[in-house]
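Yeah, one chain of the complex is gone here, protein chain that is, but the others are all in their spots.
For reference, chains read A and B in written order, and residue numbers begin at 1 within each chain.
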Amino acid sequence: MSAQEAHLWPAPQAQKRPEVPRQTGQPAATGAAARPAGTRPLLEVRHLRKYFPIHKGFSRRVVGHVRAVDDVSFSIMEGETLGLVGESGCGKTTAARCILRAHAPTGGEMWFRAASGDAVDLATLSRRELRPLRPQIQMIFQDPYASLNPRMSLADIVGEPLLVNGLRDRRARFEQVADLLRLVGLRPEFMARFPHAFSGGQRQRIGIARALALHPRLVVADEPVSALDVSVQAQILNLMMDLQKTLGLTYLFIGHNLSVVKHVCDRVAVMYVGKIVESAPTPELYRTPRHPYTAALLAAVPMPDPRHRSDDGELKGEVPSPANPPSGCYFHPRCPFAVERCRVEAPVLREITPAHLVSCHRAEELALTGVS
Amino acid sequence: MAADPRGAPAPLLSVHDLKVHFFLGDGIVKAVDGVSFDVFPGEIFGIVGETGCGKSVAMRALLRIVEPPGRIVSGRILWRRSSRAEGPTSPTEQGGPGGNGVVDLAALPAGGPTMRAIRGAEIALIPQEPMAAFSPVHSVGGQIMEAIELHRGIHGSDARRLAAEICRQVGMPAPEQRLDDYAWQLSGGLRQRALIAMAVSCDPRLLVADEPTTAVDVTTQAQILRLLRRLQRERGAAVVFITHDLGVIAQMADRVMVMYLGRVMEQGPVDAIFHDAKHPYTQALLRSIPRLNSTTREHLPTISGSIPHPLNQPRGCPFHPRCPHAIPGTCDVRRPALRPVGEGHLASCFLYSDAEEPAVEGATPA
Partner (left out) sequence: MAEHVEAAGIPDAVGLPALSNAGAAAAPVGLGGAAAEDRVSLASNWTLIWWRFRRHRLAMASALVLVVFYLVVLVPDFFSTQDPEATDARLAFIPVQPPALLDRGRLGLTVPGVTGRRNPVTLRMEWQVDAARRTPLHVLARGYRYRVLGLIPTDIHLLGTGVPARTGVGVGAEDGVYLLGTDRLGRDQWSRLMHATRTSMTVGLAAVALSVVLGALLGGVSGYLGGWLDVGIQRLIELLQSLPTIPVWLAMSAALPRDWPPQKVFFAISLILALVGWTTLGREVRGRFLSLREEDFVLAAELAGCSRYRIITRHMLPAMTSHIIATSTLAIPVLIISETSLSFLGLGIRPPAISWGVLLQEAQNIQTVAQAPWLLVPGVFVVIAVLAFNLVGDGLRDAADPYGR
């Protein structure tokens, strides 16, 4: 397909974008743009693979694999937020759990720069070797109702990481718990209460307080606002951004809502059926996507503006199953720009402009439309 | 519910001051507390709100599937029956005023023949969870044909042909084969389409879509929304579209109603709601959502506080504890009534009108 045909790809949003009135929120503190990102990555994932075997038959022999994560590589600099987006089955949650060693990866390396300065490969450590590193990597969960033990009071939930890591003195522990609760915007008097007394947004704050108890360096946030009401999402996102500034946290932000991801992430990686198809700094990814799937995703997001409705740009077909992906480029059956080469040969993730990686044979010749 | 003398069509569905209360052991939860709106033929009416606003309960009340301990306490749901209405209609079940085929659904017995004839044939539901809506032991085709046989009186191979045709219309590839599949064999998007097929199979004049795209991916959501718009245009059906996603509402609805804690905050044409919102709640909601064309890393404006517990509803205007424009002495004592603030645009806020709801006996003390 020539470049001209590429323009036939219907613009998902009107070319002229009306000026959206400036938001009344305060911009993040001056440190935001000039934030000193580390020169060495805090986490570097190389060729991560996680396959789940499929058993069949009486003898439970392995007939195939679900390739949940299929050769994924990315890195996160210290102090930045990397967004991992994709639809269901793309492997983003599995990848996150591999980093946390909730699953043992099938292959690949996950180099983490520990507080001591050494780089360790999380994939190869034993349980015992992993234990001293646990405090440095923590997680915020998606479901505020399932992530808190309903039988423990707040003091116990938030204090458990402290207790397990040596802080046995109750008073000192409760003082720290009170500090943590204040940090996330909850009143310390709530310590004696139980999770069932709190709303979803408040529970998420409790989960954040628990994650921060051990002063982690890397926080994996697995869809932290997807289960919350619209008005509460903003509160939690603001909280997370403030905490990042105050505590110097690094986030791996997993989400499926592109508007939310754009708001909090410095860089975004788009996943599709276990692979990363594109990765770039946020403004660039949204303004000039280079992969057809990214463009399609952006086009599919419903704009909260009734003056911009469009019936164009619909992506046909369904997300393939990771147990049986298509040949060649996984996206080719749905891609409007697919050519024969796409069906036969799998593309490689390569740098097309500085810091912008794409996995598409035709990335150079396509001119895709994004959002501004 | 007579036709507008100016020539505008009469509403298809007219809800007047609907109240649905839940009688729990420890108090009464007023899930829907005085909601009124009209739905006109052929339009998409969006109901948007957060948890606890009562939109799901209102939807269930429309279809008379509110389960105990909840029940409709007062209010009318006037439905204009089609001229080809089938099924027995005993004189005692006409219910409510309004001749020429208008029935008050709230006054009908929920399981009675009239309501059963209306449900499915004239008002159909597209529920949220396709896996929960389909029986796992019956084929998808079987369930679609069941609705056809019940309401349209078509049986056997004719019904099957009709079912396959409807499946084709909703964009299912190879519909004839899909009829024999079970719900769990279909992918998420196909299941959703099958659900829509079942809902439109009897050519209803009103479709109630309860968060139909909350559980699907964004690309599938775009497909489903497009399908719904096309079906609605082709068949001339009205749609009541319930969701919490403001983006979806903006793309789909012709008129929008914003609910909060069981009451209507604002109602009007979609453009007015999004570009000229009058109620502080609507304004705050629109400000707080992250947008695709916003600047990265700015603080989002938030609504202070959180949604109060339903057993602990604030006195006066339900939004006043969180409202930046609350007027002390007024907003915390009296409840504002829904009044016009523009062309076809209503809001219930003391900033625009001094009209208030009549005091309710036994109101919860602050």
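Criterion: a residue touches a chain if its C-beta (ideal position, glycine included) is under 8 Å from a C-beta of that chain, and two chains touch if they have at least 3 such contacts.
Worth saying up front: this structure is predicted, and the values here are computed from it rather than measured.
Colleague: Could you tell which one of B:T214, B:T330 or B:S353 touches the chain left off the display?
Modeller: Counting the whole complex, the residue in contact with the absent chain is B:T214.
Colleague: Can you work out which residue in A:G64, A:P150 or A:G248 touches the chain that's missing from view?
Modeller: A:P150
Colleague: Touching the left-out chain: which of A:R134, A:K245 or A:H308?
Modeller: Final answer for the missing-chain contact: A:R134.
Colleague: Would you indicate which residue among A:V164, A:V344 or A:A367 is in contact with the undisplayed chain?
Modeller: A:V164
Colleague: Among B:G120, B:G268 or B:P310, which residue is in contact with the omitted chain in the full complex?
Modeller: Touches the omitted chain: B:P310.
Colleague: Which residues does chain A use to touch the chain missing from this display?
Modeller: Listed in rising order, the touching residues are 100, 102, 131, 134-135, 137-139, 141-151, 153, 160-161, 164-165, 192-194, 196-200, 207, 210, 213-214, 226-229.
Just so we're on the same page, only the chains that are shown with their structure count from here on.
Colleague: Would you mind pulling out the distance in Å between where the CA atoms of chain A average out and where those of chain B do?
Modeller: Their C-alpha centroids are separated by 33 Å.
Colleague: Can you name the residues of chain B that touch chain A in the complex?
Modeller: 50-51, 187-190, 217-223, 225-226, 229, 244-251, 253, 270-271, 274-275, 284-303, 306-307
Colleague: Provide the residue numbers of chain A that touch chain B in the complex, in ascending order.
Modeller: 17, 20, 23-28, 32, 87-88, 199-202, 229-235, 237-238, 241, 256-260, 262-266, 282-283, 286, 296-307, 309, 311, 313-316, 318-319, 371-372
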